[in-house]
Each structure stands twice: as C-alpha cells, then as structure tokens.
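Data first, discussion second: the structure below is written as structure tokens.
Of the protein chains in this complex, all but one are displayed in their positions.
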Amino acid sequence: MSSERLPIKFRTENLDFYYGPTRALKNVTIDCYDKKVTAIIGPSGCGKSTFIRTLNRMNDVIAGTRVEGRILLDGQDIYAPDVDVVELRRRVGMVFQKPNPFPKSIYDNIAYGLRINGMRDRKAIEATVEKSLRGAALWEEVKDRLDENAFALSGGQQQRLCIARALAVEPEVILFDEPCSAIDPIATAKVEDLIEHLKTSYTVVIVTHNMQQAARVSDYTAFMMLGELIEFDRTGKVFTAPANKLTEDYITGRFG
Amino acid sequence: MRKKKLSHLKEAGIRAFFFTCGVVAVLVLVGIFLTLVLTAVPAFREIKLSEFLLSKAWDPTSPEKAEYGILSMVMSTIMVTGGALLLAVPIGIAVAAYLSDVAHWRVREILKPIVEILAGIPSVVIGFLGIVLIGPALSKIFHTGNGLNAVNGSVLLAIMALPTIISISEDSLNAVPKAYNEASLALGASRWQTLLRVKLPAGLSGIIAAAMLGMGRAIGETMTVLMATGNARAFPHGFLDSVRTMTAGIAIELGEVPYYTTHYYALFAIGLVLFVITFAVNLVADIVLHKYQEREQ
Partner (left out) sequence: MKTSTRKGIAQAVGFLALRAAMGLVLAVLLLFLYDIGKKGGGAISWEFLTEAPRRGMTEGGIFPAIVGTFLVTLITAVLAVPLGMSAAIYLHEYAKQSRLTRLIRLSIRNLSGVPSIVYGLFGVILFVNAMRFGTSILSAGLTLGLMTLPWTVTASEEALKTIPNSYREGAMALGATKWQTIRTNVLPYAIPGMLTGTVLGLARAAGETAPILFTGAAFYLPFLPRSLGDQFMALPYHLYIMATQHHAIQQVRPLAYGTALVLIGLVLGLNMTAVVLRYRLRRKHR
C-alpha cells in the first residue's frame, strides 16, 4: 500500500476470494489510482486473473465462488446487495486474454455495446464507432471495410477491435487481462502504445506475465504470489529497489 | 510366419463382417425407396400424374369413376404440420433458452429428463388423449362437434415435436462459445440482452435444424393424426375442419384394399411422396446442422 495523496478509483480491502472451498485470494488490499495504470504481476497461479475479474464481478458467472472483504469503486462497495452488476460492467470494461470479437461485422461489434445501452440514432452510433476505432488506433486500417466480418482481421487487429468495443460504452476503468499473450510482438507494441495513451482518460488495470511490459507501461505495480499481495508501489521503485526479497527474486528471474 | 497369415485372414474376415453390418443401413434406405417406387409405378398406368398430384378428390372405391387426387391429403398434412410448428417452435426455443440460460443447474438436471418423458409417450397414447381430452376441450371452446380436427392434430403434433426442438435447440445454445457470452456481459449487457442478441443469433443454424427435424417428425406422424383429426376426405377449408393427412390416408385404407389393384398401388404412391418429402426435409436439416458444426470448429 502506498501513501499517495492521489484520488483512488478502485480500492480493495482485505479481499478474500474462494472457488468453492479453495481460497484463491488472501487478504489483498490494493489501491488503483485514478487515471493511472496499475499492473499486476506474478508467477502462474498467483491469482492475478482471479483478482482482476473481481473488479468487474466477472467471477459471478462461475458457480460456487465467494467474495469476502470489500471492493470500492469511487468509495462504493461493488458487492453491496443493491448494486446493479450490469451497470457496473458498463462502467468497468474488460479486454480479455484471447481476442473475442462477436461473429458480426466490425461495425456491429462496436455498435453492439451502444445498442444494448439504448443508443438508437444511427448518426450518433456511426460517430461513436469512428471515435472508438480511432481511440484504439484501428480506424485507418478498417475504415473502408467496416462491414467485413470481424474474424477477417488479424489477431492483433481483433484485440484492438475488442479494445475499441470496450471504449465505445465510455467506461471509467478498463481492465486488461493479459491482453498481449495471444498476439504477435508487433501487435503487442501497438497495444502497449495504446495503453500509454488511454491513461489520459481512463483508469487502467493490467494483468501481465511479461515483466518488461509492466515496467514499460505502468505507473504502479503489484506483485502477487499464491493469492497474496507481496508488494505494491510505484513501478519505478518496485523494479529498481524492491522492498521484499520475494519480489526481487521474481524480478531478477530466480523463479516464475 | 504362418500363424500371422491365419490371424490376418481372420482379422480381414471380421472386418468384412462389421463392414457388411455397416452397409446394411444404406441397403435398407435404398431398399425402402426402391420398394416404394416399384410398387407405386403400376398405379400410374391408370392414373394420370397430374390428377394424382393436383386433384382434390380422393375416392378410389367410387362405383362410377374412381378418383385418385391427393391434394386434399397434402393440404391436410401441410395444415397440421404448419399449425404444429407455429406452436412448437416458439415454445420449444423458449424452453431451450430457459434450460440453458435461466434455470439453476440443479433444476435443469431434473427438468431435462422430465422433458424426455414427454418424448417417450407413444403416439397412440397421444392420439388417445387427443380424443378424450383435447377433443372435448376444443368442442367446448369453439362449439364444433367432437373436436376432432386440424387444430387438435396441430396441438398434438406440437407436443410430439417439442422434445426434439427443445433438445437440439438447447444443445445449440450451449455450444455457443463462452467467449461471446463473457464479451457481451463485460460490455454491460444483461443476461437477457446477451441471450437475445448474441446467443440466439450465434446458435441460429442449430435452431433452424431443430425446427426442421421437428417438422419432419410432424409430417411423418401417423397414429396421432389418424385418431384425432377426424379423417374426412374433403378438401379442408379451415382449421376447425376435419382433415385427413397423407399418413392417415394410407393407414385407413391399406388394411382393406385388395392386393395389386390400382388402389393398392396408389397407396404406395402416397407412401413414396411421404418418403421423398421427409427425406428432403431431413437432408436439409442435416446439411444445416453440419455446416454449423463445421463453422464452430
């Protein structure tokens, strides 16, 4: 935990997470600052994907899961009984590890989020689609083939399409769950540039197994192991002068 | 070395045996088709094909002029099948969606076998219930005779087609990749919106195939319509009319028709028409199902 004076967008307090009887997250307390990029790193199985999926309650779709502790978005507990999960997920968007465009056209992929949230005016939809594609640095590449099926795009382009799709509903937070592990290095570089740019308008939380990526892209880094938070601090400090020996061992490659 | 040769022969023999068993299926299908054709063809020595297919009058035992038009029976089949699909497709898809998306898994485990029970009720029992339950009910609601008519047939056929439609539609919805589901939810869509806008369109070809297979079942059903639709020969003018489908037409007359008369051959000709129609429907459903399975790979 850092003692910054910056506004906090997401805070988890003593978060425990259970898959049935198995405790996957142990007492995790993290602050994600507004309009900053927070990276979660750690070896396989450390709970980072589980963690990020608690932030938009995607774990709710898995049967038998349980959450203890609090997760606060702008100070409000997102697991409170009167919370509208559907609205939460619009405010907190997610880009998944494997690009998952819908089997629809490029245009319809982006328009989908707008339509389900009630937008009807065709001109408004068109304008927002263009804005989102520009925001994902994809517009120039697809502007002449918006009617083509999304699967005609390359892996990297599909992932940027998914980012554009997430941007279209105007979230406040964007969660990236290992967004580059299924795409090639050049596309990865493009996505990383995009993330750098996104933080001017959105709070970003990114899970990655690629330490160099975390170091390049994020402002704050959290290191997790076996479901626990080992260290959390400014990225610069974590990577040059980690406080915990486990962190140091992981970063220098002694394990993981 | 010799031992190997003997066992090789034995293995080849066994394989030939199993191969023959496998090929039997093709032989039976071809056999049925050929039998129908060979037995139906003699009918057309006396009956004009155009009269057979287009005339509304079916009166083979008439003392003056025997008539062999199947149009009324075809229309009756179309009516009860159409009525059945009108009922069974929306309800079937709704139940499939309920089972795949709304029901808690424990509830689903109980309800699925219960729907299967519906599929297990023999057609003659369903027809019986058409006579003793549905018929009187229809007669009260619509103030028509005994309630044995096309509506009755449609309702019963819908009940018989439902388990097929439900089962295949549900498989189709469950086969939609979870990735689409998660992507939709992550954008802030509700489960209902995801079902309507992502899952149903993605599973559409499977659902269409389900409807076609249900249709095939309805077209080919015999006992239910025989017992519950009244079996009047006249061309139907409305759903409350008594109708006689092609299947019932064969079943009613085959028992009393003298062998090897034109009438006899004509009944087989109706059978041939039935075979061709159901074959075509099932073939198309098959193609649709397999195209969709391939795409999902």
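The letters A and B name the chains in turn, as written, and every chain counts its residues from 1.
Just so we're on the same page, a contact is a pair of C-beta atoms (placed from the backbone, for glycine too) under 8 Å apart; a residue touches a chain by one contact, two chains touch by 3 or more.
Keep in mind that what you see is a predicted model, and the values were worked out from it rather than measured.
Only one residue from B:Leu71, B:Ala232 or B:Ala251 touches the chain missing from this view: B:Ala251. Of the residues in chain A, those that touch the hidden partner chain are 76, 82-84, 86-88, 91, 116, 118. For chain B, the residues touching the absent chain in the complete assembly are 7, 10-11, 14-15, 17-19, 21-26, 28-29, 31-32, 35-36, 39, 90-91, 94-95, 97-99, 101-103, 111, 113-118, 120-129, 131-133, 159, 162, 166, 189-193, 195-196, 213, 216-217, 219-223, 226-227, 247, 250-251, 254-255, 267-268, 271, 274-275, 278-279, 281-283, 286.
One rule holds in what follows: only the chains that are shown with their structure count from here on.
Those residues of chain B whose C-beta lies close enough to touch chain A in the complex are 105, 177, 179-190, 193, 197-198, 202. Residue ranges on chain A touching chain B, taken from their complex, read 56, 58, 61, 63, 86-91, 93-94, 96, 98, 100-103, 112-113, 115-117, 162, 165-166, 169.
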